[in-house]
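Omission of a single protein chain aside, the complex is shown with its protein chains in their original locations.
Going in written order, the chains are labelled A and B, and every chain counts its residues from 1.
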Amino acid sequence: MTIFSPRSLTEALQVLNEHPAARLLAGGTDTMVEINFRHFEPSDIISLRHVQELQVFETLSTGYRLGAAIPYKQFENGSFSHVSGALSEASRTVGSPQIRATGTIGGNLGTCSPAGDTLPVLSALDAQIELSSINGIRMLSIHDFMLGVKRNARVSNEIITAIHIPKINGFQGYAKVGVRNAMVISIASACLIHNMDKSHIALALGAVGPTIIRCRTAEKWLTQNADLSTSTALTTEVIEEFGRLAASEALPITDHRSTAEYRKHAVGVLAQRLLKRAMK
Amino acid sequence: MSTRTTSKQREVLGVSALRPDGLAKTQGTFSFSSDYTADNMLWGATLRSPHPYARIISIDISEAIKIDGVETVLLASDVPGKLTYGLIASDQPVFASEFVRYMGEPIAAVAADHPETCRRALDAIVVHYEVLKPLTSIEDALNPNTPSIHPDGNVFRHQHILHGDANATGDIVVEGEYEIGMQDQAFLGLEAALAYPDSDGSGIELVVATQWLHEDQKQIADCLAMPKEKVRLQLGGVGGAFGAREDISLQVHTCLLALRTGRPVKMQYTREESFFGHVHRHPGVISLKHHVTNEGRIVKIEGTMKLDGGAYASTSSAVLINGVTHIQGPYKCPNAVFDGYAVRTNNPPCGAMRGFGVVQACFAHEGQMDKIAKAVGKSPVEVRLLNAMEKGDTLITGQPVESVAPVARCIRETDALPLPEPLSLSAGTMELPGGSGRTSELHNIKRGIGWGVSIKNLMYSEGFDDSAEARCTLGDGVATLKFATAEVGQGFVVLAQQIARTVLGVDVVVLDRIDTNIGSAGSTSASRQTWMSGGAVDGACRLVRERLFEHVAHMHGLDPLQLIIEDTDIVDTMGPLRISVSEASKGVKITQTFLHQHRKTEELDENGQGNCHVAFAFVAHRAVVDVDVELGLVKVVQIATAQDVGRSLNPLALLGQIEGGIAQGLGLAVMEEIIMQNGIVKNPSFTDYLLPTALDAPDVLFIPIEEPDPQAPLGAKGVGEPPCISVTPAIVAAIRDATGIDLKRTPVRPQDICL
Partner (left out) sequence: MSTSSEIYSLRVNGTDQHVKDAWIGESLLYVLRERLGFMGSKGACEQGECGSCTVLINNDAVCSCLVMAASAIDTDIITVEGLAPSESPNDIQQAFVAEGAVQCGFCTPGLIVAVHHLLETNSSPSEIEVKEALSGNICRCTGYGRIFSAVQLVISQREKSIS
């Protein structure tokens, strides 16, 4: 039982390689709850707090490279809030200011809960996840990264070093239903990205399936039934059908937070509202 | 709304005097019960049942006791005295030994050197259960064919009420069914205690956060088989209570562990454990049938109230009586036939929570008032004013309401408060339902207005021999007060100082430690401490003042009856003498103790008739809500309220009670519920048991109605409970108004609105 506090990425990757069972600790907002509630017994811990490389933000020609350990507050209204409107909106809904000061997207990906708020955004943006190990870097599509309820494709000697997202010309929005006006785990959420250059609208749903759901059917139907190269208003029929299709793609469950029926209904409503926001 | 006094006025009664413990609380130096530590201290922890109902086949502690750092493991067989405790009926085991009857029931306790060692020891205790089918529905509990889950049976109490003419009828009959979910008090300061055993093991000292030191002392002493005086309690700082600290939780366990190990033992619950460790507000179902005239006057009410008391009795029988005796609401009601039942199930035990049975009753009667209004074509305000109770009217128990009863005034003054501005086009997403989730836009929102009015009894009922004791010592211009009144946040500490300053003309009032070295103050509950302990402090200070007057009169050859206190001086009303109290009390020490008792109450007869309550307070609430109807999301915009307070002794503290109570009522209306499934608690955490945040708090407009109650020692009525009672039905009524949906249950869930 040791805690390592590496000072560089190289050091972190080496330590991890030597202790592949170690738990990576970024903001700790998921891990510490697990420890405090005894759902996880810590043995070796690698703290990423002092690994500067994970805090780096870069603007690339096609988009952005977001260091995995940048806390939410930087995306919410801090230095990087311009990179993605949806990511900024999603970040602002995460927990409380205290959580957003420490919690990270890397941690959201690491936990990979279907209710993780940035995950629908990363899904709708077709983000690429950068995974590093002492053997090098591999890039994985977000869709291949998320495997199921709290399961992802990271292997034990890898660190999520960054998230790559594209620059988008068009509306992007995130909406999340919770019964409290702040600090609430999502009971249903949706992210819609309108890529005017590609005449495409992407829609991803959160908290209504074992992992994030991309609404391929609704997206395809919309491409066939609307001109998505501009943002002109759509007919009520189109909007409603889009919502209906989106809801039908959801696979929600009933639990103590909500019912399957409500969740299905809610994502349908959110899909419609986001589409209206995009096309006006 | 209420005005604050900021000038350098003396901090006497009627002024917004500041709390003596306020600064320390902001600096983190105030000691809550969880902040106490001792040298050589051990930590304690409790093993709890994962099953709602099971027979215990065997308990094996052998592995646990071997763990390095574990000092002891205790079971039911280690309890030296009485094996059970309870506030009204002693039916709850200190540790379960044969059966566990609810999820979270204590089975064993351990003491070890570190909290984590304790948790590992708990993991190592092996309990074999024969899991039984839990009894979880009220209807099953009432069914005489259901086997008893406890030797005392499955019904805690049935109360029948027959008042006036059972056959009376009205022109119109209005019926409704109402359901209330299980609410948690969710005080922030978790249960914590530190026990110091006497070196010879013959006694114990316990620092604990509780509402009622002496009741704890009695129950602990019985379980420890010690004389009461050997169990000495001191109040550790209390981080809120709201009813949840009236029952025993960790007190007996902590003492047992300390006595067994001969070392100080600290126990402190986690939030999850706290959900299992204290009682909750009773969930229940109420059916009501109102017979009314064409005009809307109540002729008769009929119906039933069924409360789920959970596995053990706690205060269920008293909660039930409060519920049924308030079912008419603050309205005239000549005839009634009503039955109330509190039952035992394998759900968590329920007991006291702010509002104590009246919250449930009010949710139902206020739902009915709106239905009556609709049936007779009147507004919610008109129909309530038409039926508003006045002084001299009787409850359906036959008890006359003798004290001030400004019901109509509460309604009118609330109605006169301004409504909020309509939502502006520029309203930000944080101001709309859904808040930071950015779900809603202006055109998705409908606004609604709803009303709730209530009556609440003050103090204990049904012949309970209730009293409070206080002692005052005066010397050298300083008054020192001693009482056992639990300060749980409500501010008795500042009130006590204000009383002493007012009565004695001193400015410096020292508060002695709150402990069992004086007679009981009774519980900090039932809105009773201002009246009861306030009365006791007032009485003690008055006795001291008499002695002081005698002393001064003797020195100056005057009649003590000529003397009065003016500001900080003693003044001769018939002559020139004026001497400051500090001067007059120099070198003297006067100590007086006073026991305050309220007037006697009676038990109810078999028809539920009798003068069972002491006094009543009234309040009206008007709620304005914005609802996103399609998603079922609600934002409470504004609460307007006028409350019958008798006399406002500290406007700032009063406002704090009003706003705090409203937030708790809001919680019950739209978000707070312990979710049960077959006896399993599904959400014992703050992640899933949602409390209102700063972004959920409505604007509050408040008018105190000040008509001093001649029966109250300070003219002031208790103000703690009324704020959280009718605000819940007012909010739910506002949601009904916005959506047109006949909502029967609280809390209102999104799916209740939009599916």
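By definition in this document, a contact is a pair of C-beta atoms (placed from the backbone, for glycine too) under 8 Å apart; a residue touches a chain by one contact, two chains touch by 3 or more.
Since the model is a prediction, treat every value here as computed from it, not as a measurement.
A.B. asks: Which candidate, B:G44, B:P433 or B:G489, sits in contact with the chain we can't see?
C.D. replies: B:G489
A.B. asks: Determine which one of B:L13, B:V127 or B:V238 touches the chain that has been left out.
C.D. replies: B:V238
A.B. asks: Can you say which of B:P144, B:G428, B:G557 or B:G740 touches the chain missing from this structure?
C.D. replies: If we include the chain that is not displayed, B:G428 is the one touching it.
A.B. asks: List the residues of chain A that touch the chain left out of this view.
C.D. replies: With respect to the unshown chain, the touching residues of chain A are 1-3, 5, 25, 27-29, 31-33, 35-37, 41-43, 45, 47, 49-50, 71, 73, 95-99, 101-102, 181-183.
A.B. asks: Identify the residues of chain B touching the omitted chain, counting contacts across the whole complex.
C.D. replies: 6, 16, 18-19, 21-23, 25-32, 34-35, 37, 68-69, 112-117, 186-190, 237-242, 270-271, 428, 430-431, 436, 488-491, 652-653, 655-656, 658-664, 685-687, 691-695, 697, 700
Everything that follows uses one rule, which is that only the chains that are shown with their structure count from here on.
A.B. asks: Would you pull the chain B residues touching chain A in the complex into a rising list?
C.D. replies: Going by the criterion above, the answer is residues 119, 270, 272, 430, 433-439, 441, 444, 630-633, 635, 670-671, 675, 677, 682-683, 685, 687-688, 690, 692-696, 749-751, 754-755.
A.B. asks: Under the stated contact criterion, what part of chain A meets chain B in this complex?
C.D. replies: Chain A residues touching chain B: 36-38, 89, 92-93, 173-186, 189, 255-259, 261-262, 265-266, 269-270, 273.
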